[in-house]
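Pasting a structure below so you can have a look.
Note that this complex is displayed minus one protein chain, with the remaining chains in position.
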Amino acid sequence: MNQEKIGVYVCHCGTNIAGVVDVEHVAKWAAEKLGRQGVIVARDYKFMCSSLGQELIEKDIKELGLTRVVVAACSPHLHEKTFRTAAKNAGLNPYLVELASIREQVSWVHTDKAVATEKSKAVIAGAVSRVIENRALEEIKVPINPNTLVVGGGIAGIQAALEIANAGFHVYLVEREPSIGGHMAQFDKTFPTLDCSACILTPRMVEAGTHPNITLMTWSEVTNVAGYVGNFHVTVKKKARFINEELCTGCGICEEKCPKKVIDDVFEAGLGYRKAVYAPFAQAVPKFPVMDKENCTYFLKGTCKACEKFCPTGAIDFKQEDQLVHFDVGNIILATGYDLFDARRVSNYGYGRLPNVFTSLEFERLSNAAGPTNGNIVLRDGKSTPKSVGIIHCVGSRDKNFNNYCSVICCMQGLKFAHLVHERTGATVYNFYIDMRTAYKAYDEFYQRVLEEGTLFVRGKVAEVTNAARDEREKGKLIIQVEDTLAGKQRRIPVDMVILSSGLQPRRDSKEVGKQFGISCSTDGWFTEKHPKLDPVATMTEGIYIAGCAQGPKDIPSSVAQGAAASARVLDKILQKEVTLEPIKASINAEKCSGCRICNGLCPFNAIAYIEDDNVSNINPALCQGCGTCVAACPAGAISGTGFSDEQIMAQIDGLLLRTLEGV
Amino acid sequence: MDNNTFEPTIIGFTCNWCSYRAADLAGTARMKYAPNVRLVRLMCSGRLDPTFVLRALAQGADGVMITGCHPGECHYLEQNYKALRRFLLLKRVLAGLGIEAGRVKLVWASAAEGAKFAAETTAFVEEIRKLGPLAWGKDEGGRMKDEESENSSFIIHPSSFEKEVTP
Amino acid sequence: MPQMTDERVRARLTREEDLSLLHEVSMKTAGVSHLEMCIQCGTCGGSCPSAMDMEHTPRMLFAMLRAGMRDEVLRSNTQWICVSCYHCVVRCPQEVHIADVMYTLKGMAIKAKLYQDSTAPDFSQTFVDMVETYGRSFEFGLASRHYLKHFPLRLPGMAPMGLGMIAKGRMGIKPKKIRRMDQLKAILERASQLELTS
Partner (left out) sequence: MNKYLLYPGCSMESSAKAYMESMNAIMEPLDLRFEEIEDWNCCGATEYLGINLIPAYSLIARNLALASDQIGRMNGMGRTRTVVAPCSACYLNLAKADYYMQERPSLGVKVNEALAAGGLQYKPGTLDVRHLIDILVYDVGLEKIRGSVTRPLHGLKVAPYMGCMLPRPDYQHRWSDHEHPTELDDLLRALGAEVIDYPLTTSCCGGHMTQIGPETAFELIRRLVADADDRGADLMATVCPMCQMNIDAYQNEMNHHFGTDYHMPILFFTQLMGLAFGREPGELGIGMELVNARNALARIGVEVPITQEPSGPRKKDEGLPMPRRWTRHEVRKEAVK
């Protein structure tokens, strides 16, 4: 028999609960049967979460001196905070309140009233037993370092960095490639306005490159992250550029004189060439080129050095080495972007086998005035202009054989391609789609415009692209075989060129990157947000935010919006100067710890350290995320977890099984 | 209502981030499922101490359902894998104690899988119904004495669940 | 407590009247059909090598199943024109077991006697009869019996081919029989009973 005074409050939730559960009976039962456990009052009320309902509880706490409260209502994910705040207002430690979910777990999922009422009793008995074991807890406060790390220099990362820098705080912007700009720098036009992509992007790139509050690190990768929200320690590897940035003026003579031509798989999507020493494109930021060690003749054979000979400022430095840079930040934004789906995997579309099948990124470069063909849309032979073009939507997306999700941008991208082909070549254009998804502002209007231009739309997922002609009309062409689902007939449409509107997929290394930063990925590999609706840029790890396509496929406006949203969250944190953490933490009782170190390896956040001198392990509460794995594993029972202690859980089990009714 | 039908009592351990939300979602979507499962919320399936399962079985549960995030989707990165290996060992231990391994079930359910949570729950109730009431450890009168249950909870030292699998 | 069997839960989930046909076809199909997952993209109809001879593309049949159009579906020639090449199956973005659904529809059409042309059902039945008699297929008997009934006018044209096959020793004129025909018969008999109860 314990000394606690417990109040039980059963919510009707209108008819949501009361329609199925006999709430009055349940309250009466709790007062009677759970009295031995310390329940001194049990009430039912129409809406416990209303201010009147809360006042009822507050009043009882004050007047009856309640030391524990159980609210039987909805899921704790909805109103736990409400009732904890009410308790706090009445002077009771908020962590001495428990919610028993009898709506989501009982009244909404069961129909038999008697059964539902019985189950409600068990759920409440569990909560009562548990709450007796609850302990008063204090929130944890940690100071925040005002610097921020932004990983990824695409449009989302640039936006986030600029917002924070403009607010007066320092940002480290780290980019893997030689220049910032990301995929957007590769595009020719942007839908639906057909703005020139470079024209709207480069001013932002320049701003980011010259901003006094931004430390720009390109050709660099984050190699280690330690610490926790407010206090991250970051290590970045600056890969050797073999260019002395102090001396280089970005004149481009080295690139001009370099005799080694290499296929550019990254920026030119394999359609064009670059040199072994290169800046990926004319407006690259920073202006300094990089030397590609794998392909440089000097590195391969020991002679050449043409670049060094011609460099007017002596900026070439073959002896440069990779450099590790360390700095501290308070928050991190990951804007690491996406990879294009590899269309070779859909072998029935023939990419890689049939020369005139192109991917979307290849087409972007083809149609770009600064691209390998100066914006001429031509076939793989480099000269012929197509007279007919088929654009296939949903390549690799919405397909259980590849990626299950909709890649969001492909419909609009396909429409943009149709417009560009039509405008530049006058070719007949076919668009093959499953569903036309043109949601968002001015998108459907663009669809209307492309319809007006005479693009031929076929509703059907293309079955195959083949060069096996069945008759004269098809000879020498690529034949697109498809069911025109609106006509209900199979069609074979011969064209000169096929463009695959490939989907987006997570970066190849997203899982490893997620692990490095301590955030999780969905099964698809996109970074998981804290809440899909109400917290789309935060992650489960405090202090780490995500923006742009790293979180899931999205277009430029959404990426920019997310970059800005993530920076707003970071600014909010910085301005708070300190952060409050949920006190669900594990701690080790040094007396009981035998120093076996079983727990050390179990913690994914490296929160547990072994202290050699004392032969015990110790948990850093700021690093601990409260999962409780170590608590479950400790052979000595030396680790306890606040909020979810062994005592609480065991008591709840006994309560749920109504063992506690039988007395001790 | 058929009074002769055996209605098992089942304790379900859910992860705060996935399966508990799946249960919430099943509720919000008004999906109906068998009422025999009572849930305990943990922060992570990695928190599941095998002794919780033994405790539940000793205290009168006929089956235990453990639910967690899908492999690779753990909110604490990889703790559900630890739950998985504990679960596999636990099944062996139960077999050693003469309890059908089928009385404990591990289910992966993401926060979006309310329907799966409902279906798996109902299916598990059927499975336990087929196995019948758990007679383990009960004296002739019925339930086990409390001292015994305390002892039986600790017949398996928790560390054995880590040691055996830590390379 | 009331009993919540699998069946009761499922019954609630599929109480939509129109889905009963879809559900029936799905339950009668080998493996997990995923029929309810069809998004009407037309990959199947686009992939089909014999679509030009079909009254409905497979996609249309699935829409009709969803609409509960039992007779129209079973009367369609589509399932009989299917050549079981599985192009649609591997390309289907929703992993519908299309080819196996076609087998199911054939079986249902035969039972409902709703096929328009008896050539294909007869061929299948003849084949099955042979197998049930001998345990092995017997190409010569099958082809000749079948052609005799359905393409008598073709026979003179086909005869040289058939003769060629015999001449080259590629067509046994005597059926082979397995040793334990009794065992096979017992199995098939039991299987037929199980078919009726399922």
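All chains are identified by letter, namely A, B and C, in their written order; residue positions are counted from 1 within each chain.
In the analysis below, a contact is a pair of C-beta atoms (placed from the backbone, for glycine too) under 8 Å apart; a residue touches a chain by one contact, two chains touch by 3 or more.
Everything numeric here is computed off the predicted structure, so don't read it as measured data.
A.B. asks: So there's a chain missing from this view; which of the remaining chains does it actually touch?
C.D. replies: So, taking every chain into account, the missing one touches A, C.
A.B. asks: For the full complex, which residue in A:Arg470, A:Arg508, A:His531 or A:Lys592 touches the chain that was left out?
C.D. replies: Candidates A:Arg470, A:Arg508, A:His531 or A:Lys592; residue touching the omitted chain: A:Arg470.
A.B. asks: Among C:Ala63, C:Leu114 or C:Met165, which residue is in contact with the omitted chain in the full complex?
C.D. replies: Touching the chain that is not displayed is residue C:Met165.
A.B. asks: At which residues does chain A meet the chain that is not included here?
C.D. replies: Counting over the whole complex, chain A touches the hidden chain at residues 347-348, 353, 464, 466-470.
A.B. asks: Name, in rising order, the residues on chain C that touch the hidden chain in the full complex.
C.D. replies: 28-32, 49-50, 52-53, 79-81, 83-87, 89-90, 99-100, 102-104, 106-107, 110, 119-120, 123-125, 127-128, 131, 135-141, 143-146, 148, 150-161, 164-165, 167-174, 176, 178-180, 183-184, 186-192, 194-195, 198
The criterion applied here is as follows: only the chains that are shown with their structure count from here on.
A.B. asks: Rounded to a whole Å, what is the gap between the Cα centroids of chain A and chain B?
C.D. replies: Once rounded, the distance between the two centres reads 31 Å.
A.B. asks: Could you state the distance in Å from the CA-based centre of chain A to that of chain C?
C.D. replies: Once rounded, the distance between the two centres reads 46 Å.
A.B. asks: Can you tell me which residues of chain C touch two or more of the remaining chains?
C.D. replies: Residues 1-2.
A.B. asks: Provide the list of chain B residues touching at least two other chains, using ranges where the numbers run on.
C.D. replies: 1, 32-33, 35, 118
A.B. asks: With touch defined as at the start, can you tell me which chain B residues reach chain A in the complex?
C.D. replies: Against chain A, chain B makes touches at 1, 9, 11, 17, 20-21, 23-24, 26-28, 30-33, 35, 38-44, 46-50, 52, 55-56, 59-61, 70, 72-79, 82, 86, 118, 146, 157-159, 161-163, 166.
A.B. asks: Inside the complex, what are the residues of chain A that reach chain C?
C.D. replies: Result: residues 112, 115, 348, 398-401, 434, 459-464, 481-485, 488-490 of chain A touch chain C.
A.B. asks: Taking the touch rule as given, give the residues of chain C at its contact with chain A in the complex, in rising order.
C.D. replies: Those in contact with chain A are residues 1-2, 39-48, 51-52, 56-57, 59-60, 87, 90-91, 93-95.
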